[in-house]
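All protein chains but one are shown at their positions in the complex.
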Amino acid sequence: MSTLIFRTTAPYLASLMVLFSLFVLLRGHNEPGGGFIGGLIAASALAIYGIACGVPSVRRAIYFHPMAISGSGLFLAALSGLVSLFVEQPFLTGQWITLNVLGVPLDLSTVLFFDIGVYLVVVGSITSIALGLEEREHA
Amino acid sequence: MEPIFAVTVAVFFATSIYLLLSKHIIRILLGVAIFGNAVNLTIFTAGRLMREVPPIIPVDLDMPAGATANPLPQALILTAIVISFSFFAFLLVLAFRSYQELGTDDTDGMRVAEPEGEELPPLGY
Partner (left out) sequence: MAADSQWLTFLVLFLPFFAAAAAPLLTRSFGHKAAWILAVFPAFIFLHFIGFAAPVANGETISGGYSWIESLDVDFSWYLDGLSLTFALLISGIGTLIVLYSGGYLKGHAQQGRFFSFILMFMGAMQGLVVADSFLTLFVFWELTSIASFLLIGFDHSREAARRAALQALIVTGAGGLSLLAGLLVIAQATGVNSLSALLAEGEGLREAPLYFAALLLVLGGAFTKSAQFPFHFWLPNAMEAPTPVSAYLHSATMVKAGVYLLMRLNPVMGETFAWETILPLFGGTTLIVGTLLGLRQTDLKLMLAYTTVASLGLLVMLTGFGSHLAVEAAVLYLVAHSLFKGALFMVAGCIDHETGTRDLTRLGGIGRAMPITFAAALLAAFSMGGLPPFFGFLAKEEIYAGLATGSFWGVLLTLVAIIGNGLMFAIGFAVGLKPFIGAASDTPKHPHEGPILLWLGPVILATTGLLAALFSSLSHHFVSSPMASAVVGEPVEISISIVPHVGLPLLLSLVTIALGIFVYLTLERGRASMATVLAAIGWGPDRGFDQFVRGVIRISAVVTGIVQNGRLDIYMTVTFIILAAALFVPMIGFGELPSVPAIAALSFHEWAILVIAFIGLGAVVYARDRLTAIVSLGIQGFAVALLFMLFGAADLSFTQFMVETLSVVILALVMTRLRLSPADHRPTGQKLLDFSIASVCGAGLGLLLMRVVEVPFDPTLSTFFAENSRVIAHGRNIVNVIIVDFRGLDTLGEIAVVMIAGLAILALVRVRAGKPGNATKTKTVETGGEA
């Protein structure tokens, strides 16, 4: 599978897919998309990158261990649920705040962070699975 | 529409169960993958079908203008797909590892946990 063309284009393809996955993640609340889909797209990107250029280069590229990414995602999701406890509402009740960044209103919410947590868990876990299997391929 | 989907679901289930009943791990794995699809389709159909109207609220409204597809089964299935994929991957690796250790993919040959002719537990106190 490691043809020259594939190996040359794969990094660009993968980075484009990761970018696209972030876009899908962030628009998920209002349009089709969200953490699960975004996470799957990013994981596929990394899997493709792994097939083309080898697992070590993927591990270098994402810097952290994939399960660490997954764990931090779960932590983030749980943490975003705790915010509501400070305003005496049940666990995981969504909290919204509108920031004004350079004159542009920006809606921030705990739900967004929860979705980012989902994204990270899916990316981390599935990348870990894919890399684990690919590693065996080259071992 | 729903009855045709019910028949489709029946075919999915029958196929996956036929594969699950086999003795070869790889066929069982294929069966598991199809079983997930069959279950998802069942939930989807039980929530009733509606063509081509995704459950998304238009920008200028507070709720959907007319009837849309039922969002609840979709939410259930969405997570189910990801989980069944994780599970499938786990089974796949498990099958692979056991093949490496035992050298067979025939379930009759996999007797590590329940060996044949097991001895009696100790009869003393």
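Points worth noting:
Order as written gives the chain letters A and B; numbering starts at 1 within each chain.
By definition in this document, a contact is a pair of C-beta atoms (placed from the backbone, for glycine too) under 8 Å apart; a residue touches a chain by one contact, two chains touch by 3 or more.
In this text the structure is predicted, and so the values were computed from the model without any measurement.
Residues 1-15, 17-24, 26-30, 33-34, 37-38, 40-42, 44-59, 61-64, 68-72, 74-75, 77-79, 81-83, 85-90, 92-97, 99-100, 105, 107-108, 110-111, 113-116, 118, 120-121, 123-125 of subunit B touch the missing chain (whole complex, contact as defined above). Residues 24, 28-37, 40-41, 43-44, 47, 51, 55-56, 58-60, 64-67, 70-71, 73-74, 77-78, 81, 91-92, 94, 96, 107, 109, 111, 114-115, 117-118, 121-122, 124-126, 128-130, 132-137, 139 are the ones on subunit A that touch the missing chain.
Just so we're on the same page, only the chains that are shown with their structure count from here on.
With each centre defined as the average position of its C-alpha atoms, the distance from subunit A to subunit B rounds to 24 Å. Contact residues of subunit B toward subunit A in the complex are 54, 56, 78-79, 82, 85-86, 89, 92-93, 96. Subunit A contributes residues 30-32, 36, 40, 122, 125-126, 129, 132-133, 136 to its touches with subunit B in the complex.
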